[in-house]
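Selected chains from the complex are presented in situ; the others are not included.
For clarity, chains are labelled A, B and C in written order, and residue numbers in each chain start from 1.
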Amino acid sequence: MSEIVFDNVWKEYGDQIVLEKISLTIAPRAFVALVGPSGCGKTTFLKMLLGEEAPTQGQITIDGVPLVAEPGPDRGVVFQRYSVFPHLTVLGNVLLGKELRAAPVTARLFGAARRAARDEAMALIAEVGLAGSEDKYPAQLSGGMQQRLALAQALIMRPKVLLLDEPFGALDPGIRADIHVLMKRLWHETELTVVMVTHDMREAFTLGTRVIAFERPRDRPEERERYGALLSRDIDIWPPRIAGAPLSNTPDQDDLVTPLDHGQDDLAPTQGV
Amino acid sequence: MRWINRKPGPGVRTMLMLAPFVLLVLAYGLGSMARLSDNPSDKLLPALGTMVDAINRMAFVPDVRTGEYVLWSDTGASLGRLSIALGLSTLIALVTGMLVGMLPYVRALLAPFIATISMVPPLALLPILFIVLGLGETAKIALIVIGVAPAMIRDLALRVQELPREQITKAETLGASSWQIALRVVLPQILPRLITSLRLQLGPAWLFLIAAEAISADSGLGYRIFLVRRYLSMDVIFPYVAWITLLAVITNFALDRLRIAVFPWSNLEAR
Amino acid sequence: FAEAKTDFKVAWSIYVGWMPWGYAADTGIVQKWADKYGITIEVTQFNDYVESMNQYTAGAYDAVSLTNMDALSIPSAGGVDTTAVIIGDYSNGNDAVILKDRTELAAIKGQPVNLVEFSVSHYLLARALDSVGMTERDVNVVNTSDPDMVGAFQTPEVTAMVTWNPMVSEILTLPGATSVFDSSMIPGEIIDMMAANTEVLADNPDFGKALVGIWYDTMAVMTADTPEGAAARAAMGAASGTDQAGFEAQLAATKLFATPADAVAFTAAPELGATMDKVRTFLFDKGLLGSGAPSADVIGIELPDGSILGDANNVKLRFTASYMQMAADGAL
């Protein structure tokens, strides 16, 4: 069920300490939103979880087992950019994981195996709302569609952990609201622990079950190198969201956001000027 | 309006495009007339009519010795050599470039060596090449490959390294092995660049082909140019040079079309 | 290392005196003689003379067409024992010293002279200067590649040039060009021949016989005043980049030995020894007999009569009339 434990993890690049004494337990099926100022080490934290970077000190375990030191199919990922393959169509992108798993040498599927994988991929593509675009290349999709594609591509591997590094940072508010709905549904329906880095507070609190903030307590230039960021806040959302629990009928505030309906709660504070 | 913002219309554009070519021909014609009026048997800048005669002789009258149409057999021989050599270079560059670009061990091993090799002037090593590889087609092809492949390898290796790290990571999270990453992620993305890299090497490839044919051959465009150079037969050399240029320009254009046709996504990105 | 073998490779380069080799290969004469001796002979044409000699010296070929001077300075000085199998012709005007706007050889003093350094042109220049009491110090030699001579002569910097045909005849058609000294004034000193590796030849005398057979068969065709002869000369002209008339003009400046008997007579004459002595002295002066060579005697040259010029323990160049004699005797 994938409980992730960080046990006093430090990360240094050369002389620069990026993260200090991170100790943290992420419950199975949690949706952790990770926030913090630019450069504080959020991406570095994700990279360690991915296995791309090793901690300088301390240990990371998943279900008690030390983390494999390389990215693998148990952990899916979506980045802000470059998450999909520009040379593959939508279908090709989603199929890729299946093909890699099934055919170690050719990395391609044929005949019945391909048809089965294709059906699964098509279902997933429809689920993220890309039905009809199967034969398009990523460059022909909008930013929001590309990120949905990246999600579908990661989810077809049924990873235990899904890591998202500012996946929606480059999107329009309207598109972002759509994708939030999708994200929530997927999290409810799939057996997933999610760790998402975001710059957007609203997003963190809309989606997360838990919001974690990193901060550098000492951030004067001359101190930068000697001190890293710490885990400075850790808030559980209340009342708790529970994965798989039936979606309440009250629509999410975010889903309503369309450019001008926003007015109400934003006009108020600005009237002070 | 600033000059940087002024754009010629389509008609003006065509005229501007043709102007330098027309000027070149005109300048040639004047130069030729001036020299020929001094010395009617001058061979350096033959009259256009003389060149037409020469083209006619080379292209449409069979050679007394071999019975072949010289221009066509020369073209065939040269293009044959060129295409084998470029095919080989492309293959070598693809394999080596991918290995150097993807695997840090291979990169440590080969990158400095290839960078050094690419600075060796191949013409100076011709004798060795001919002796090691014999005088047949092999040595000529090898000269082109040696002259062209190092630059292509470096270019491709660089492009492989420029692939966003995120893509490799993503592939790894999809369970890809090194081999699978090479096959499904790196290779297809590098192929369009391979074609572009090949286009950039067309000029040098012709150069080496001509140099090789100058030394030992019994047909080929470069062979003919060097053979008749002893007689300063510019009436043959000019058309041959123009023909080589035309072939190169066409190849260049055709390769680009090929890239767009085979890898449509590679043009979408450039938007 | 050489031993009996059946496959032989011959290199020749494009020059009036060697064009018959290409013709012989094209028209089956080579094939005929190879079959006769049960061997194969591969004849390869070079565009670049120097490269053909380099290839021979490096062991890639069994025989090569070259001049007497280059045979001594390249394969022989490179340790490859070489035998002149066929003396085909000597230059009788094919090589010339040409001045621009001057008609006297003496006017060459102080001028830059464009030529292929260390080639027979260089030798011709040395002999020309000698004839008017000058040495190379009186001029300034500029190395220039042979295919570019005609173009080079038309540039203002070039006022004196030494080169060979077909460039000579092209240059002489240009305004202001005068030949002030040519190889007909030193007859028999610039010799064009077909030379073979001595060891290969010793182990495979049939190879030598085939070469001679091919050569004189071809001579018979090309010197004949018949339509076939004219066709042969036209073909050779085309192969060397000109036409029949141009080729015959070059032939006129070449003393071709049409029959084996003529060649044998020339080879066996005592003048050959005197010529080779001049040549080796010239080469030694230029440092071309090997760096650190103590004297012109380092390399032994064996003459047809068996006498040896230079070091008898280091004979690397041999002249023999025996193969041509067989042709003369009809003993092939």
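The criterion applied here is as follows: a residue touches a chain if its C-beta (ideal position, glycine included) is under 8 Å from a C-beta of that chain, and two chains touch if they have at least 3 such contacts.
Model, not experiment: these values are computed from the prediction.
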Can you tell me the subunit counts for the whole thing, written with the labels shown?
A x2, B x2, C x1
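The definition used in the following text is that only the chains that are shown with their structure count from here on.
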Keeping to the contact definition above, tell me which chains border both chain B and chain C.
none
Return the chain label for which the distance between chain Cα mean and whole-protein Cα mean is smallest.
B
Averaging over Cα atoms per chain, report the distance between chain B and chain C in Å.
37
The distance between the C-alpha centres of chain A and chain C, rounded to whole Å, is 81
Between chain A and chain B, what is the separation of their C-alpha centroids in Å?
47
Quick check: what residues of chain A touch more than one other chain, meaning two or more?
none
Touching at least two other chains at once: which residues of chain B meet that condition?
none
List the residues on chain B that touch chain A in their complex, please.
164, 166-167, 169-177, 179-180, 183-185, 188-189, 263-266, 268-269, 271
What residues of chain A sit close enough to touch chain B in their complex?
50, 52, 70-73, 75-77, 79, 81-88, 96-97, 99-101, 104-107, 137-140, 150, 153-154, 157, 159
What residues on chain B touch chain C, complex-wise?
39, 41, 43-44, 63-66, 126-127, 130-131, 134-135, 213-218, 223, 226-233
